[in-house]
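One protein chain omitted, others in place.
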Amino acid sequence: MTTVALLGNPNTGKTTLFNELTDKYAYVGNWTGVTVEKKVGQIRHSHTKVIDLPGVYSLNPITKDESVVTNYLLGHSPDLILNVTNASQLKRNLLLSVEVLELGVPVIITLNMIDDLKRTGHYYNLKTLSTELGCPVRTTNARNKEGLTELKADLVRDQSEIKPNLPLKLNYPLMVNQAIRQAATSLTKDYKVEPKFAHWLAIQYINNNKVVRKYATMHQLKPLLSQKAYYDAQKFDDQIFETRLSFIEKTLASATEQLKSTQHVAITSKIDKVVTHPIFGLPIFVGIFYLMFKLSFDWIGTPLSGYLDGFLSGPISSWANQFLTQAGALPMLRSLIVNGLIAGVGGVLVFIPQIFVLFACITILEDSGYMSRAALVTDRIMEMIGLNGKAFIPLIIGFGCNVTGIMAARTIEQPKERLITTLISPFMSCSARLPIYSLFVAALFPRHQALIVLSLYFLGIVVALFMAKFYHVIFKAKEHSVFIVELPQYHIPRLDIVWHGTWDKGKGFIKKAGTIIFAGTVLIWLLSNFGVHGYVTQIDQSFAANLGQILLPVFKPIGISTWQPISALLTGVLAKEVISSSMMVLFHTSNQTALIAMIGGSFTAISAYALLVFILLYIPCFATIGTIKSETGSAKWAAYSVISSLAISYTLAFLIFQIGSLLM
Amino acid sequence: MGLFVNILILAVIFGFAGYQIYRAVKRSKQGKCAACDYDCEAKKMLNQSKKRAM
């Protein structure tokens, strides 16, 4: 089994390449930090395992996801490293390559996105590059599948056939070289560190690599630790950087070839003139989102979901009912399957069109390269609350699922900003909350569906930003946040990538339907069919009713006058989709239309909106609570998140209902 | 359909549901990494460091 590690800068098309090479596809995005954890795949018909590491600018990590790469290299030795570079930005890409080449593990460098380079009017002599760098150099264009067959042939070799690389040796200044040599020699002699690795370790340590320094402290590597002050005082890290950069500049200068015909298509600049406009950039950002919701709710999603519901609640439901009656099923089993599972789980599944359209839109935004522009145009606003535009991306990803949003927050450099982003992420309205919005807007705001839903999304953002400012003041976070965002070339979204991205995000939803939504529905069915006296035929005497009745006084001030929504809210903590399926079960309806009519009867416009606001902001689902705990590393933050969101949601819903009732 | 089959189906449904709730609670305690089915290198490293800490 050969292990190939994929390594490269962000925005080099690394993940696209990974997907093209391997059977299993990972999640692709044209935004830094999409690969928040490592992905592993297998090259088709071979014994080669490919590991996709997060994109990094250098082996000295600033963010949490970047340290995954350095830790990987410290602990493992892959048979081959495939260094993916962005051909048109080779200079800075090679800074990372040099660090990797110094390791002495076999490396293949591929100049990816080679088309972008040709368009700029020059090309590199691959032979020259290969000689200077001491490793094979290939060219690819993963998006058009160019050069992949050749590259694959290089990768599927047997371990024994891979030619070993000599570590790249740069001419560092005399003093630096001496320091490296001394440390490496004594590491090899006294600590039995393999010579090539010792050499690399010494360079990285001297270059102030935080992870390597931690590693040295942990393993008590005295030859390095004892010289730390000396290395830092001499500013060896600056000298190392300068040596590397001038080596790269020299190499590139000798390898550059001019192409005769140049057709410089400045499509990216043209688009950027509009979407990153200093004044219109922000309205365009809002407009794009409005379009997204229009597509999901008015134009494509809702009509499709209507057909699906008609099919499920009509033919399927009555057929199942007949079949079960004929087969002699007990009324209890029939009720569980027809009124519980088909109505409840099915009631959530009919929202697949809306959710998939929304996911497709988010994937297109990610794949095209717009996300980093969004970070840019929102930065000034985010600066006011003490975050930066980059924090907006995890929040937008959170529209899909709060868990992935929180994971994406790993790309934020400052720990306090990351914590704040994690804490405000649950206020982003995730796709699981969509079904319940859809039901309510269809019942009470039939004419302004997209607008009302959009207002909820924006309310979520506003609450999130407000809380961020609050935390920023409380935590006394440092003024300066790191905001450096690369604006990649735009790509025309490719259909299969969009489909893969949509499916990757959406399959979780379908999977949940079979697991936790199913479980929640069974739970609520049990609660609504059993009471203190056992099986009940009147739902008013069930546990669900009792529980709801007890809590009713608490919820009265926010406009809830029946017990059903309260019981539904309780089960919603399992997963937010369960709120909708619970409503189906509790109102004893088998189709959406009937439920919408029921909701229309027991809510007013204001109380419905107050409830939606409550649903938007109240306790995060189990998965999110768990992720907050694991990402912040403390159960306290998770508990805090539960309590604070409950308090905020109640207060806001209360205010909306009370003030709204006064005005009406 | 016999009473036994009825009860069996009910039991399967309830059992599966209970197991899913149990699993959700257990997984939420461990966070996202546990929810992913792939035993990747990062996860192995994480588990090892956990073992060492204990």
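The first chain written gets the first letter, and so on, giving A and B; residue counts start at 1 in each chain.
The working rule: a contact is a pair of C-beta atoms (placed from the backbone, for glycine too) under 8 Å apart; a residue touches a chain by one contact, two chains touch by 3 or more.
Keep in mind that, in the parts below, contacts and distances are computed from a predicted model.
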* Choices "Monovalent cation/H+ antiporter complex subunit F", "Iron transporter FeoA", "Phosphatidate cytidylyltransferase" or "1-acyl-sn-glycerol-3-phosphate acyltransferase" - which one is the UniProt name of the chain not shown -> "Iron transporter FeoA"
* To do: Identify the visible chains that the left-out chain touches across the whole complex.
  => A
* Options A:K49, A:R92, A:K228 or A:H588, residue touching the unrepresented chain -> A:R92
* To do: Please pick, from A:I484, A:V532 or A:L663, the residue that touches the omitted chain in the full complex.
  => A:I484
* Structure fact -> Cross-chain touch to the chain not pictured, restricted to A:V193, A:A375 or A:I625, is A:A375
* To do: Out of A:T2, A:N60, A:S581 or A:S607, point to the residue that touches the absent chain in the complete complex.
  => A:N60
* Residue-wise, where is subunit A in contact with the chain that is not depicted? -> 57-58, 60, 62, 88-89, 91-92, 95-96, 120, 241-242, 245, 272, 276, 278-279, 281, 372, 375-377, 379-380, 383, 388-389, 413-414, 480, 482-487
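In this section, only the chains that are shown with their structure count from here on.
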* Per the centroid of Cα atoms for each chain, what is the distance between subunit A and subunit B, given in Å? -> 23
* **Residue ranges of subunit A touching subunit B (in the complex, touch as defined)** => 37-40, 51, 68, 71-72, 75-76, 327-330, 332-333, 336, 341, 403, 406-407, 515-516, 518-523, 526, 574-575, 622-623, 625-627, 629-631
* For the subunit B and subunit A complex, residues of the former touching the latter -> 1-3, 6, 9-10, 13-14, 16-21, 23-25, 27-33, 35-36, 38, 40-42, 45
